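The other protein chains are all here in position, but one chain of the complex has been omitted.
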Amino acid sequence: MTSLLTRPSSIRSTFAGAVPLRIGVIGYGYWGPNLARNIASHAGTELAAIADLSPKRLAGARAAHPGAWLTADVRELLADPEIDAVVVATPPETHHDLVVRALESGKHVLVEKPLATTIADAEEMVDLARRCGRTLSVDHTFLFTGAVRRMKRYFEAGEVGDVYYYDSTRINLGLFQHQTNVIWDLAPHDISIMLHLIDDPVRSVSAVGARHVDANVENIAYLTLQFEGPMLAHFHVNWLAPTKVRRTIIGGSKKMLVYDDGEASEKLKVYDSGAKLCATDEDIYRTLVEYRTGDVLAPRLEKAEALAVEVAHFENVVRGLEAPLSGGELGLKVVRIIEAAQRSLLSGGHPVEVAA
Amino acid sequence: MTSLLTRPSSIRSTFAGAVPLRIGVIGYGYWGPNLARNIASHAGTELAAIADLSPKRLAGARAAHPGAWLTADVRELLADPEIDAVVVATPPETHHDLVVRALESGKHVLVEKPLATTIADAEEMVDLARRCGRTLSVDHTFLFTGAVRRMKRYFEAGEVGDVYYYDSTRINLGLFQHQTNVIWDLAPHDISIMLHLIDDPVRSVSAVGARHVDANVENIAYLTLQFEGPMLAHFHVNWLAPTKVRRTIIGGSKKMLVYDDGEASEKLKVYDSGAKLCATDEDIYRTLVEYRTGDVLAPRLEKAEALAVEVAHFENVVRGLEAPLSGGELGLKVVRIIEAAQRSLLSGGHPVEVAA
Amino acid sequence: MTSLLTRPSSIRSTFAGAVPLRIGVIGYGYWGPNLARNIASHAGTELAAIADLSPKRLAGARAAHPGAWLTADVRELLADPEIDAVVVATPPETHHDLVVRALESGKHVLVEKPLATTIADAEEMVDLARRCGRTLSVDHTFLFTGAVRRMKRYFEAGEVGDVYYYDSTRINLGLFQHQTNVIWDLAPHDISIMLHLIDDPVRSVSAVGARHVDANVENIAYLTLQFEGPMLAHFHVNWLAPTKVRRTIIGGSKKMLVYDDGEASEKLKVYDSGAKLCATDEDIYRTLVEYRTGDVLAPRLEKAEALAVEVAHFENVVRGLEAPLSGGELGLKVVRIIEAAQRSLLSGGHPVEVAA
Partner (left out) sequence: MTSLLTRPSSIRSTFAGAVPLRIGVIGYGYWGPNLARNIASHAGTELAAIADLSPKRLAGARAAHPGAWLTADVRELLADPEIDAVVVATPPETHHDLVVRALESGKHVLVEKPLATTIADAEEMVDLARRCGRTLSVDHTFLFTGAVRRMKRYFEAGEVGDVYYYDSTRINLGLFQHQTNVIWDLAPHDISIMLHLIDDPVRSVSAVGARHVDANVENIAYLTLQFEGPMLAHFHVNWLAPTKVRRTIIGGSKKMLVYDDGEASEKLKVYDSGAKLCATDEDIYRTLVEYRTGDVLAPRLEKAEALAVEVAHFENVVRGLEAPLSGGELGLKVVRIIEAAQRSLLSGGHPVEVAA
C-alpha cells in the first residue's frame, strides 16, 4: 500500500487567471466516487486528495484518479494547508465529528445528506461554520437536477399559486442501509426539495413505519407534514417495493406539477389547475370541479449532470459568488423534520411539533 | 308525467325453470342507471321498477327501460309484493332510512357504498337484515372486477405470504360530492378491497386531510391503518389531482402485487419478492436486499363487467346459492374504519382505535 | 316480425325554427348502431328509419330506438319521400349499389368507409352525386376526433413546416373481416387522415403483405407511399398483433407530431424539430443533429365524440352551411391508393403509380 500513499508533488494548474479550489474527498465508498469524478472534471476545482480507511477503496481511487494524493489517515488530509475544502462522504453518524474537525481546520465543507443524525449535532455544525466563516453545504443533489431547477423557476415566478399539497413517493428496490432506517436514508431527498421550493414553516410531523426485513430498522414509512395553513405534505419512502417509483405531485391553485424522475424524457409535466366549483344539473348531490384545463406542458429541462452543477455551485459559494442553495441551515431544517418524524414513529404516529 | 307513472301489467317471464328475481331500483342518478342496465340484461333478474323523485330522471329511465314500472313514490315500490329485492342507489345519508324500510317490507337489499354514514346506523341495518332473514349486500363494485378476483385467488392460495404493506392511491380529476368528503367518497372502494383480501383485524386508523376548494369538505386525505402485527395499510384519496391514478401495491413476503386500474391491458402484475439480507463487500454500511426476482407476470383477467358479475352474485346470494362476498358485515367494517378516520381527521391526525 | 315493421305515424318535431334532417340508417350491424345513436341524439337530425335484412338486428334496433320506423326492405326506406338522407353502414361490396340507388332516390348519403371496392365504382358514385346535386360523404370517422382536428389546425397554421415523413402503425388484436383483407379494413382510416392533413399528390404505392390465418386474406401489410418530393408515407396495418397500437408520427421541418390514439390523456404531442447539422469534434465521422428542442406540448383536445361531431357536420354539409371535410372526392382518393396498394401486393411489392 505504500506506493498508494506516496504524495505526489502538487502542481497547481491555473485557469482563467484563477487558481482552482483544491478539494479533498473524505470517504470513497458508495457516493464519494461520483463527487470525486465531478470535482476532477470541473475546471474550477481540483481533486487534490482522497482519504478512506479501506485499502481496497484507495486502490479504486488510485485507478480512477492517479493524480490525487491518497491517504488512509484523514488527519493528514485535514492538516494539509493546500487543501481549501473537503467533501465528507462517509456514513451519517460520522458527519458531525468529521465536519467539526474540517471546519476547525479551516476547510470549507460539502457534506453528504443528512447533515447530521441529531438536531443538536446539526445545530452545532451550522453554528461552528458561521463562527469560522466557512462554507457548510449539504449535498442535497436533487436540488441541482434540471427538473427541480425548473420547478423552482415556476415557484419563483408565482405560477404555481397557493400550494395545496405536496405528495411524494420514493420507493426503491432493495438497497438497504443497516445503521439507519428508510426515513433517514430516503426522506432527506424529498424534504430538501420541498423546503427548497416552498417557504411555509412546517408545524408538525407524523410518521408511521414498519420493519419487515431487519428487526432494527424500518423499511417502509409514511410521513405527513402539517403547516400553519391548509397545505399538506406527504412522503412515502420504501426500500421494499417491486418497482422503482420516484414521483412528486404538487397541487397548486394555479398549476399542478408532476415530477416523475423515472420518466426518461418527460420528467416534469405542468397542468393548469384552477378548479372551480360548479353545480351540474345531472346530479344534485355531485359537483363537477371544472378545471380550466389547458395544454399539458413537458418543459425542456437542462441535461447537465446534477452533481456537476452542484460542484460548480459549491465552488461559487466558497468564492462568495453565489448564495448557498443547500447550506447548513437547509440541512438543519431537514434534520429537524426527520428527527420529529422519528419521534412520531416511536409514539405510534402521533403528530410531533417541529421547532421553527 | 302521468303516462310515465302508469303501471304496466306485469308478466313474469320464466327461464330455465326458474322465475327471475324481480328487482326495483331506488335512485336513478349517477350510479343507478348502471345497476338498472345490468339487472335488465342479466337473465336471472328482472328490472321490475325504478323509483326516483326527479321527473327528469324518470324520463331518462323511461327511455332506457320502457318495460319497467316507474314511480316517484318509493313507498309504492316497497309496497309491491311482486318485487323481491331492491337496489338502493341514493345519496349515503338516505341509505339507513331506505334500507330499513326495504328490509321491513321484506325485500332483499343491495345498497350502494357506503352502507351508512354512522356506525350505529350500519349496525342497526346489519342487525335488522339478520333478524328479517333478508340479504343485505353492499355494492363494493371493485370486489367483482377481474383484477380483484384474481388477487383474491393469490391470497387464498397462500401465494402472497405475510403481508407487509398495502399501499393504495386513488386520485381523481375533479368529480366532487359536496355533502361528504373525499374519504367517504373514495376510501370505501379501497378499504373494501383490502378487507376482502386480508383478514387481519385493524387496530387503529389515523387520517389527515385538507380543504382547498370547498370550505366544508376535505378534498385530499391520507389514511394509515395499523394492525396487530407489523403490517401497514395506507390510502391516499384525492379529488384534486392533475392525473387519474388508481394504483395499489401489496408487499408480501412471497409475492408483491401491483394493481393499476389505469392500465389498459395489464392491470395486475405479480412479482416475486422474497427479499433476503446479504452483505455486499462493496460497502460495509450498505446492504443489498437480494430479491429472488424471477419473471414478472401479468395474469390474464376475466373481462366480464364487474357490475354484471355482482348482479349475478347478488341473485345467487338471495337464492341461497352463494355466500355473500360483500354483505352487510363487510359494509359495517368499512364504515367503522371510515368513521375512525373521520375522528382522527378532526383530532389533527392522532391514531384512533377501531372497534373489532 | 309484423309489429316491428309497422310504420309509426311520423310526427316531425321542430326546433329553433328548423326541421331536423330525417335520416334513414341502412345496415344495423357492427357500426350502424353507433351512427344511429348519434343521429338520434343530435338535435339537427332525426333517426327516421332503420333497414336491415336480419330480424335479430331489427329487434335490437327496436329496443334501442323505439321511435324509428324499421324495415327489412331497403326499397321501402329509399322510397319514402320524407327521408332526406341515408347512412349506408353495410359491407363494402354493397356500397356502390346502395349508394347509387339512394342518390337516384334523391337522398343525401353518408357511407361507411371505404367508399367502394373499386376505383370505377367510386368514380361513378362521386360523379352521380355531383350530377344529382346531392351530398356524398364518407364516414372517415377519425377526421372528426379531437386529435386529428387539432393536427389539422397545426397544418393549416403552417406550424409543421415541410413534411418529411408520415409514419403510421395501426395494429390490432384479432377482429378479422373475411370478405376483405387488412388493407381494405384498416388502411382507409390512416390514409384518409393523411390526405386530410397533407395536400401533396401521391405518386406511387408499394405494398407487401402476408396471409397467416385465413388463406384468402392478408392479415398484415405494409404500405409505402411516394410523393413528388422527398416526403415518404408509410402504413403498417396488422390484425394479428399481441398489443393494440395506433400511433402516427409526422416528421416536419418545424414540428414533429406524435398522435397516439392508445394514450388515455395525452393523445397528441408536439415537438420542436428544426434539426440542424453541426459537426462534433468528438468524432470526425459522426455528426450530431442539433434539435432546437424546446418544450413538449400535449395540447388540450376537444373531447366530443367523433361521431357526434361528424353527424353535426354532415347535417351542415347537407344544408349547405359547411364545405365537406370527408366528401366523395376524398373517399375516391382513398380508394385509388388502396387499389394501387392491392395491385402492388399482387405484384410482390413493386411500386404502382396512382392516378392523380
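The letters A, B and C name the chains in turn, as written, and every chain counts its residues from 1.
Keep in mind that, in the parts below, contacts are C-beta pairs under 8 Å (C-beta built on N, C-alpha and C of every residue); 3 or more make two chains touch, one makes a residue touch a chain.
All values reported here derive from a predicted model rather than from experimental measurement.
Only one of C:Asn34, C:Thr224 or C:Asn316 touches the absent chain when the whole complex is considered: C:Thr224. Among C:Val74, C:Ala102, C:Leu115 or C:Val258, the one in contact with the hidden chain is C:Val258.
Contact between chain A and the absent chain runs through residues 66, 243-244, 262, 264-265.
Counting over the whole complex, chain B has residues 265-266, 293-300 touching the chain that is not drawn. Of the residues in chain C, those that touch the hidden partner chain are 29-30, 91, 164-165, 167, 171, 173-179, 204, 206, 208-214, 220, 222, 224, 226, 230-232, 234, 236, 238-243, 249, 251, 253, 256, 258, 269, 271, 273, 275, 277, 282-283, 285-291, 348-351.
Just so it is clear, only the chains that are shown with their structure count from here on.
Separating the CA-averaged centres of chain B and chain C is a span of 41 Å. Each of the following residues of chain B touches two or more other chains: 243.
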